[in-house]
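Heads up, this is only part of the complex; the chains shown haven't been moved.
For clarity, chains are labelled A and B in written order, and residue numbers in each chain start from 1.
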């Protein structure tokens, strides 16, 4: 077990591509995405799962602590422009070795 | 108009289910159409209307009448956002004005479908190529809207967004599926229609009914947003559709459209987009406030059109075409 950081981002689904790109550029290559998240934030005053374009995504990415700085630098302008929130916390990772034979 | 048109419109199952959806929200029932079913219904409706339109377009061919209609459609799609922008600027900032203008310059496919169902009910003929007009009117307003934002605001970074704007305008899923289905309808013709008919035609009213049930739920949930939008926008959302439909009818009369087509054209002019344009605007003009441009289109203009507007515009046609 070793310490890593957990990045949680909640944003409108149309931002998903841009956010994953910027995570990727910051060196964070793994992520999980939960779709169809309803919510209420500063910007939009209502539950907004109702139409196609207004649902949020919840993105989780775990990464090494030293990647947090570039991640934050990359994400902040995006979130400022299009909305969304980002939180960071501490977790322990259980290392696992993958068994893919060939790539 | 002796009200009988409105009543025969209201007694249609799809419209009644729209009311049922609104009622469910008002009485706080927990009725809901679970996601992603509404999205599926809207994919189905776009597919069915596009495919059928394509099949009928290949039958009718592209005559001068068709060309004139499509031209008129393009014109209105560019003109409406421009003039409404200046009306909206009286009360709103440039971003919101452009966003709402784009919304009203574009169209609502479901309003169109409801109108064509209404015509079918009344036995008034209309042409399949009106779907091509629908398809043509979806995108231009998005582009006009962004041009207006660029002209009236100073923002360096906006330049970069053009490729994205074009993508949003012409490749968003609604436009893409509608145009794609239209083209496939053109290619597969009468023969393709025969095998698809039970799906594309048989289910049509039922799917529309369920979709309108959901729209009733959504529109009613949005009603509380209207408090924030204020009287100006609410009147805008009722009067501008009537005005646009009026202009549309005059143009239709001028170029000699048959009555059925004229109604559909008026409905296209009068309707506002609540899916494709808001999605595009959210990305290209993030400064605009979504609850303004979505709620007016969805909670005022959409119900107004399907309940009062469609029979009203038909009444206008009866007067004008007499």
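General observations
We adopt the following convention: a residue touches a chain if its C-beta (ideal position, glycine included) is under 8 Å from a C-beta of that chain, and two chains touch if they have at least 3 such contacts.
Everything numeric in this text was worked out from a predicted model, so none of it was measured.
Per chain label, the copy numbers in the complete structure file are A x3, B x3.
Convention: only the chains that are shown with their structure count from here on.
The mean-CA centres of chain A and chain B are about 35 angstrom from one another, to the nearest whole unit. Chain B contributes residues 35-36, 38-39, 42, 173, 217-218, 221-222, 224-225, 228, 274-275, 278-279, 282-283, 286, 290-291, 294, 298 to its touches with chain A in the complex.
Chain A contributes residues 12, 14, 36, 44-47, 49-55, 81-83 to its touches with chain B in the complex.
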